[in-house]
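Of the protein chains in this complex, all but one are displayed in their positions.
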Amino acid sequence: MAADDVLVRVENVVKYFPVKAGGLFRHTVGHVHAVDDVSLVIERGKTLGLVGETGSGKSTLARCVAGLLPVTSGRVTFDGRDITKLSRGAMRPLRREVQMIFQDPYSSLNPRRRVGSIIGDPFAIHKIATGSERKRRVQELMERVGLNPEHYNRFPSEFSGGQRQRIGVARALALRPKLIICDEPVSALDVSIQAQVLNLLSDLQKDFGLSYLFIAHDLEVVRHVSDRVAVMYLGRVGEAGPKDALYNRPRHPYTVALLSAAPAADPDTAAARQRVILTGDVPSPIDPPAGCRFHPRCPKAQPLCATEEPRLVPDMAAEPAADGDGDSGAATAGTAGENVHLTACHFPVAAGENLAAAASREFA
Amino acid sequence: MSIVHEIELEAQSAVAPVQGRSQWQLTWRRLRGDRVSMVALVVIVIMVVLAIAAPVFAALTGHPPNVAYPVTGENAAGNPVGPFTNGFILGTDSTGRDLLVRILYGARVSLFVGVVTTFIATALGVAIGLMAGYFGGIADTVLARFTDAVLAFAYVVLAIALAVVYGPSLTIIMLVITFFSWAGIARIVRGQTLSIKEKEYIEAARSLGAGPFRIMFFDILPNLLAPVLVVGTLYIPQAVVFEATLSFLGLGVQPPTASWGNMLADASNFYQVAWWYVVFPAAALLITTLAFNLLGDGIRDAMDPRTERLLAARRLRRKNRKKRKTGVAGTGPNPDFPDPVHVGQIP
Partner (left out) sequence: MAIVGYLVRRILTGIVVVWLVATAAFFLFFARPVETVARLLAGHAATPQVITEVITNLGLNQPILTQYWRFVDGLLHGNLGYSYYSQESVNTILKQDLPPTVSLVIGGTILWLIAGLSVGIISATRARSLFDRASNVAVLIGLSMPVFVIGELLILVVFLPLNEHGITWIDTGYSGPTSGLGSFFGHMVLPWITLASVQAAVYTRLSRGQLLDTLGEDYIRTARAKGLSERRVIFRHAVRAALTPVVSQLGVDVGQLLGGVFVVEIVFGLGGIGQATVQAVDQDNLPVIIGFVIIAAVFVVVANIIVDLLYAALDPRVRIT
C-alpha cells in the first residue's frame, strides 16, 4: 500500500492518566492505562470505525489523534508529520486539518452563543473571514448541512437534537479539514434521525474527500459507515480488519462476544449466532491484567494467556502475511492498511467454532 | 439605571435577532411580571436619585449637612428637635443638624461603597475564580486554601489592624469590604468554571485552536454572567451593611461626614429623647438593603429555568387543591445559581 494513501499513522501510542490522592499535598498513586500501545492507520478518504465497551479508551485515543491530549509515548503522524511533539503554536495549522464532532448535541454547543457565532468560531479563531464575509460563509455552511440559513441568530436551545448535530457538523466543516473525528456522533439521537445524520456525513465524505475516525458503541452503525474497523478492549486493540472480514469472520473472542451480544437486524444471522455471555466485570484500567487483557473473562483462556501478551498480527494460516519479513511483524502489521485482518490472540476463534458452547462448558 | 436593564439593552443592540430570544430577554420578561422585584427596583432607583440629589435638598432646606443649628435645631434642654419642627422635616441630630439632609448624604456614602466595592470584588473574584478553575493545579489549590482562610478570618480583626496603622477612613473600609467579598465570588466562579470546563463545547473550542484566554472570555464568561449578576446584586446590600457596621464601630467613615453607621452610633446615646434619630437612619438603611435583597432574589428566580416549572406546578396545584399532598419538588437551590447568602456572608 502506498504511503501516500495513509493520512494518519498511529504508532505505539500510550496514554496514561495519573491518579492522585491526598488533600493539600496531592501525589500520584497510580495511572489509568487509558490507551496502551495502540497502532492504527487511517487512510485518505476512508472511514476507520472504532468500537469497544465504555472506558476502553476510544475517546482518549481520538483526542490523542486530534492533538488535544499529549501522548505519554508513541507517535502520531498526520500527513507525514509527527504531531506529538509540536508546540501550541506549531499545532495551530494542524487544527485546521483535524476537526471533531461530539456525542452530546446539547453540551457540545455553547448555550449562550448564537448559532452564527458558533459556526463562525473557526473563522474567527484562525482569522480567516470577518464581518459580512464570515456571515456569508457561515450561511453557506448552514445550507450545506441542511439548516435554514435564516436561523443564523438563533440560540442552540431553539434547535432539535438532530439540527444541533448538524450545527456541530457545519462547525467541523468550516475549515475544510482532511480528517473529522466523530466521537459517537449519533448515539444521543433518535434512530430515525441517526440515519439522516449518517447520510449527511457520507455525502460530505464524497464531496470533500474527507477521512473519518468514527467511534460508536453501536456495531451496526459502525458497520454501515466504516471501511475498516478496530475493536478496543481496556486500552488495547484486540482486532482490526476490513469491515466485512471482521464482521463475518471475527477471530478475537472478545469481538465474537460483542457481535453475539448485538441485536442483529437479519433474523437468519440472529439464529445462527449463539450468544456468548461474558462473565465478570471489566478489570480496572488502573491495574490491568497481565498477559492478555481479556484473559480473566475469555472463554478460551489458557495458562499462556495470563503470562504472555499476544501481539497484533495477521492470521498466518488464513492469509499470507502482507510482508514476508516475519520478525518486524508487530510493527508493520500494526500499521498495515486496507485488506489486512489483524488479531491479538494466542488462540483465535476459527471459522465455525462455537464459542458459546465453550463458554457454557467453562462455567457449567 | 439597573444592571439588568443595561444588560438587556446590550443584548438587544448586539445583533438584532431574527427570532432568537436571548436568555436576558426571557429573564427581563419574567422579572417584569414579578411585582415585588419591580417595587424593589423602583425603590432602588428612587434611593439613587435622592442620593444624587442630596445637595439639592441641602439647598432647598438651607441646611448644609455639616452645619449645626444650636438655636433652631435644639430644644431648651439642648436635645434634638423632632420631625417637622422649625423647618427640620425629619428633626435634628445630637448637635442640631438636619437629619433628613444628613440621611441623604449618608445614602451617598452607602450606595457608593456598596456599588463600588461590589464591582471591584466581582471583577477580582471573576478573574481569579476563572483562572483558578480553568488552569487548576497549584494555583487552584493555593486559591482554595486562601479563600477558605479569608472566609474564616474575622473581618473586625483586619479592620481594626488597618484602622490602627493608617487611621480609620473610607478607603480602608472599602479595602476591607472588597477583601472579604472577592473570595466568596471567586469561589462561586471557580465552581462554575470547573463544571463548564468539562462541557464538550470547551473541548470543541480547543479542537478549533482557541487559546485559553479566548476560551475563558468567549466560551466560559458568557455562562457565568447570570450567576455573577445574581451574586453581585446580593452583595451590594451586604456591603452596605458592612460599611454601616464598621462606621458604627468607629472604624469607618469618621464624623462629621455623615454615614448611616456613624449616625446610628451617635443616636444610641439619645434613645430616650430622640426616637427619630434612631428610627429614620435605620429605616433608610433597611429599606435600601431590603430592596437590593428582594431584587437579587427576584433576578435569581427569573433566571432559574426551574421557575417556569415551579409556576406550572403551582398552577397545577391550585387546580387540584382538593387532593393536595405534601411535598414540593424542585424549590431548593439550583446548582447553577448558588445561594450567595452563604458565600461571603457579612455581619
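Worth pointing out:
To keep things simple, chains are lettered A and B as they appear, and every chain counts its residues starting from 1.
Assume contacts are C-beta pairs under 8 Å (C-beta built on N, C-alpha and C of every residue); 3 or more make two chains touch, one makes a residue touch a chain.
This structure is a prediction, so every number in the text was calculated from the model and none was measured.
Every shown chain that the unseen chain touches in the whole complex is listed here: B.
Which of B:89, B:160 or B:194 touches the hidden chain is settled by the complete complex: it is B:160. For subunit B, the residues in touch with the chain missing from this view are 148, 151-157, 160-161, 163-165, 237, 241, 244-245, 248-251, 261, 264-265, 267-268, 271-272, 275, 278-279, 282, 285-286, 289-290, 292-294, 297, 314, 326-333, 339, 341-342, 345-347.
As a convention for this text, only the chains that are shown with their structure count from here on.
Mean C-alpha positions place subunit A and subunit B at a centre distance of 51 Å.
Interface residues of subunit A, counted against subunit B in their complex, comprise 24, 26, 63, 66, 68, 88, 91-92, 95-96, 98-100, 102-104, 107-114, 116, 121-122, 125-126, 150-155, 158, 168, 171, 175. Touching subunit A in their complex are the following residues of subunit B: 15-23, 141, 145, 199-201, 203-211, 214, 218-219, 222-223, 225.
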